[in-house]
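Heads up, this is only part of the complex; the chains shown haven't been moved.
Read from first to last, the chains carry the letters A and B; within each, the first residue is number 1.
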Amino acid sequence: MMSIWINEHSKVLVQGITGSQGTFHATIMIEYGTDIVGGVTPGKGGLLLDMAEKSVSVYDSMFEAIQATDADASVIYVPPPFAAEAIMEAADAFDQIKGEGVIVCITEGIPTLDMVKAVAYVNQRPGIKLIGPNCPGIITPGKDGGCKIGIMPGHIHKKGRIGIVSKSGTLTYEAVAQTMSIGEGQSTCIGIGGDPVNGTGFIDCLAGFQADLQTEAIVMIGEIGGTAEEDAAAWAAENVTKPIVGFVAGATAPPGKRMGHAGAIISGGKGTAAEKFAAFELAGIHIAKDPSEIGAVLAAALKEAGLL
Amino acid sequence: MFRKAGVNVLEGVHCTSIEDALSAYDSLGSKVVAVKSQIHAGGRGKGTLYSPESGEKVMVGGVKIAFSREDVELYSRNILGNKLVTIQTGEDGKIVNNLYVEAGCAIAHEYYLAILVDREAKAVLIMASTEGGMDIEEVAKNTPEALHKVWVDPAAGLLGFQKRNLGMDLELSGAALKSFFGLLGKLYDVFVMNDCAMIEINPLVRSEDDEIIALDAKVSFDDNASFRHKEWEDIRDLGEEDDAEVRAKELGLSYVKLDGDIGCLVNGAGLAMATMDVIQLYGGEPANFLDIGGGAGEDTVNAAFEIILEDPNVKGILVNIFGGIQRCDIVANGVLASVEKMGLEVPLVIRLSGTNYKEGRAIIDASDLQTYSVDTLAEGAKKIVELIGGEQ
């Protein structure tokens, strides 16, 4: 297995392709090299869009679109009031037609209870993987281009052996730049998003990287709120043999205040950066206290593991 | 909201003056009443009131039981216009402009009840304890076995046996159990219909005639769901929230004011937090959290500068951008325009990386702006700390 969940050749649909965000990012994804095989906007089925010298078909429903294109993944640029429905439509269609599929939801601002429902719906369909919402997406850089599903800047990436998973968007880019600063590329980078209720979590990604032949080390970026970082660290201690470098944002965040992401809030004294760093330490994760140090810490970890 | 949904609550009247409070007492016809400070924060019962001018302590306890008309007058005088400091307000406390005078009831026992979303379980969680009126964080820490939990299956909703079992966990039976069963169902509906983030009822009480009554409640909402709750605009008490934070939100910015002196302007919530962290790591203190979001225009950058500079503590600014959707050249132009418009009397360090960073730097360098361009966040943090004369 090379890279996780998606590979350079994954076929991707864009839900909400005729919206401004959808059109903009579909074009950029195609330019990067992503195989965008179609888009979905109900009521606009049959339309042909010209994007980056490619002609992209629009379908009325995900069911129709997957049947016509045999897509492997879908990315959602749909406004918050309709995004949870879009996730469930994609989950239902992938499940019915293929029994599997990757759904990436970029949308920010989906009501939490909508996500409680959508995540339960996805989890009842074990072949379906949901990334996000409120995340930059997932990218598997190729030798030439690659598969970028989301909004991250493609040009900063390079194919390589480091897997990256992060709750934050821009911090992921920071982590990518740090791997590049020591001459390392990425196998797959996943932004899982910072919402309180979301799809794929750290553990799913760590398990994927552990099993992936291309990945040799992992960078994991958390932030305050919840206990996902602690749980992942405990799991990694038991299950991950590859070196992991970890950073947690929000050491200076005051309690009770939401720091941008709906999930980034220290409540009841729980979910602090200090607790998360301590859990990382306990699990043998290599800690960077400053994101600008990730490169150096990673290089040291690779050396220690005999990989450099 | 609770009353409309049929949840048992006591009769009460909102008041904004001592006269209001006295006439409320007269109209309720209950000899014993509770006089409650109304602010958006918990721990009011255990809070302390201070004079906002002198800082003198006025009264201990933001919720008082009044046994006479004179008590009502005394307590409302001590509360209204004064500053209530609770464990949740922070040191600054909050000025109390509203109070609530509530009819008394014969309380047999006090319970605690909360409904919230459990992010780990990805489901609604209901927590209850027989230790009502107490600080629930204490209960959770000291006697976790006294805190009973029920998770709501998102598919099935809150089921009858869950309501019954939770009631039995609270050692309720007979009429009280039935009353609890009904109340919990209605509260859960209120939670879901209103997209709440949290409903906390402390105390929930059993009266001597075995009615279960929500005596004091704190409700917060899921901001993401505001598009389907136009009614929230009416109930939001804007005067109480930090002014700059409200204005920032309207402009599409995430802003949280902090106590330090280095203003931050960042794209992305995670990076904004990391920027604060790194400033502190190198000996400085961030003045704020500020995320301009993805794909901000010059206007947004402008607004962000305005909000940062409003804070008189700010002695320097660190701009930290890693362009993804966000183009660095747009940020650069926004910075120039802001400085031109507002003038700039504090040092400015700019780190641009990612999409169009070369163009962005070129714009900054070509201007006659007194700024320092750096390559990494760490360099930027060190530089700004150095410039404002903090430790290095």
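Side notes on the structure shown:
Going forward, contacts are C-beta pairs under 8 Å (C-beta built on N, C-alpha and C of every residue); 3 or more make two chains touch, one makes a residue touch a chain.
Please read all numbers here as calculations on a predicted model, not as lab measurements.
Copy numbers for the complete complex, expressed as a formula over the labels shown, read A x2, B x2.
Throughout what follows, only the chains that are shown with their structure count from here on.
Look at where the CA atoms of chain A average out and do the same for chain B: the two points lie 29 Å apart.
Listing the residues of chain B that touch chain A in their complex gives 88, 90, 117, 119-120, 122-124, 137, 140, 153-155, 192, 195, 197, 222-225, 227-228, 254, 256, 258, 266-274, 276-281, 286, 289, 291, 294, 322-325, 353-355, 376-379. On chain A, the positions that touch chain B within their shared complex are 80-81, 109-117, 119-120, 124, 136, 151-153, 155-156, 166-174, 177, 194, 196-197, 221, 223-228, 231, 247, 249-254, 256-264, 268-269, 273, 289-293.
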